[in-house]
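Only a single protein chain was left out; the remaining protein chains are all shown in position.
Coming up: chain A.
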Amino acid sequence: MIDALLSALPHVLAPANLFAVLLGTVAGLLVGALPGLTVTTGLAVLIPLTFGMDPLFALGMMAGMYNGGSYGGAIPAILLRVPGTPASVATLLDGYEMTKQGKAAYALQVAVVSGVIGSALSAVALIVFAPSLVKVSLMFGPAEYFWVALLGLATVASLLGDDFVKGLIAAVIGLLIGTMGTDLATGTERYTFGRLEFADGLDIVVLLTALFAVPPVIRMIETASHQGMSKDLLKLRKEGSVLRDWRRYLPVWSRSSVIGIIIGILPGAGGSMSCYLAYNDAKRRSPNPESFGKGNPEGVAASECGNGADNAASLIPALSLGIPGSGVAAVILGGLLVHGLRPGPQLFSDHPDVVYGFMLQMLLSAGLLMLVGGLAATRIFGQALRLPHVVLAPLILLFVAIGVYAVNNAMFDLYLLLGIGVFAYVMDQLDYPSAPIILGVILGPIAESQLSLALTISGGNPLALVSSPMSMIIVALTLFILCVPLWGMWKGRRSAA
C-alpha cells in the first residue's frame, strides 16, 4: 500500500493535476454556495466535461468538487440562513444566529477549519480502509458480486427519502432503465426500439446530467429572478481565531469526525445524516446544551466536521466493492466508469496509480480547502450569491450541453438530455427522489449479468450462489439491512399501541 501511495504521489503532485484539484475545489465552493446547486449537480455538470481528459486530472477535479462543495454549502447557511446544500441544514442552526450577533466571520472560520479537519481525517480513513477491504477481493466471483449488487439495492431503502413508495418507484424506474441495451450473453437487444443509440442502454453520463443538473436549472428559470442577494447581507468583520481556540473544539472535532466516517462507510447512510448526528452528539455532550441553536460555534463545528468526515469515507464501499452508498458516491462511481475504471476490488490492482492518486487527491483537496476556503475566498464566493438566476441558468445549461455532446459526438444525446431532463424535473416537482434511479441503473445490470455468469459457470445449479462463505456473509448482511427498518416499524407500532 505504501509503495502504491508513493508511486501515485508524483502523479498527484504533477502541476496539471494539482491545478485540477484546485480548480475542482474552487468550483465546488461556488457550486455549494449557490442554493439550488448541490455537489451532485456540480459533479453531474463536471463529469461529461472531463471526458477524454487524463483520469487523474478528471478525478482531481471531482475530489476537489466533492470537498469544496460540501463546505461551500455552509456559506449561505451561515450568512443568509439558506442551506446551500441539504447537508448544511444543521450548520445554519447556530451559524445564522452567530451572523445575527455580528460574528459571521468567526462562524465561517469555524466552519472551514472544522470542515477541513473532518475531510482530511476522512481521506485518511479512505486510504487506510479501502485497500484492506480489497485484500479479500479474489474471493469475489460472479456469485459474490451478484449478492453485493443485491446488498447495494437493499441499501436503497435508506436513500428513499421521506416518501417510501415514491422512492421505491424511482428505484424501479432505475432498474427498468438498466435493462435497456444488448444482452451480453445472447446478443439480444432489449428496449432499443431498433435504434443503434440504445444498443448499449442509456449512457450513464447523459442520464446523470439529465437527472441532477437539468432540474435545478429549470427551477432557476422558473423563478427567473433578476436579482441576486443584496450585498449588504455579505458584510464580514474579522474577529477571533479558531486555531487559537483549538482546545475548545478538539473534543467536538474528534467525535464528529468519527461519527461522519462511520456514517460514511455505512452504505446508504451518509450525506445530511452525519451532520445531524454530529450536531446532536455535540449538543448532548455539551455542558450547556441550551446554548445550541442560539449561536454556539460548537454547533457549527460539529455539523461541518461531521459533514466533511462523511465525504471520503462514503467512497470506501464505493471504491472497494462498487456499492454506491450515497447519491454523491453514485455519481462519482459514474464518473469512474466514464474513465474506464470499473469500481470494485480489481480497481486497485488494475489501476493502482489512479485509485491511490484519487484517494490522495481527496486528502489534498481537504488541505486546499483550508487555503482557498479561508476567509478571503469565502468573501469572494459569497459574492457568487449575488449572481441573478437569469444569468446563471443559461450558463449552466450551456456547459451541460457541450459536455454531453462531447461524450459520443451525437446530437441524439442532446435530445435525450432534454427529454430526460424534463422528465426528471417533473419527478422532482412530484417529490420523487433521483438518487434511487441511479442506483437502480448501476446495480441492476451488475446483478443481472453476474447472476447469469454464476449460473453459467455452475451449469445452472442455483445452490452455487450460496456455496461460498463470502456469499453467505453478504446474504446475511443484506437480510440484516432489510430487517432493520422492519424492526423499527414494528417497534414504532408497538409503542404507538
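Convention: a residue touches a chain if its C-beta (ideal position, glycine included) is under 8 Å from a C-beta of that chain, and two chains touch if they have at least 3 such contacts; residues count from 1.
By our rule, contacts and distances are computed from a predicted model.
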{"item": "Undepicted complex member, UniProt protein name, chosen from \"Tripartite tricarboxylate transporter substrate binding protein\", \"Sigma-70 family RNA polymerase sigma factor\", \"Solute:Na+ symporter, SSS family\" or \"Quinol oxidase subunit 1\"", "value": "\"Tripartite tricarboxylate transporter substrate binding protein\""}
{"item": "Candidate in contact with the missing chain, chosen from A:10, A:102, A:289 or A:340", "value": "A:340"}
{"item": "Hidden-chain contact residue, picked from the options A:197, A:281 or A:353", "value": "A:197"}
{"item": "Absent-chain contact - pick from A:139, A:224, A:250 or A:426", "value": "A:139"}
{"item": "Touch list for chain A against the chain that is not drawn", "value": "51-52, 55, 137-143, 182-188, 196-197, 199-200, 339-340, 342, 345-346, 350, 408-410, 449, 453, 456-457, 459"}
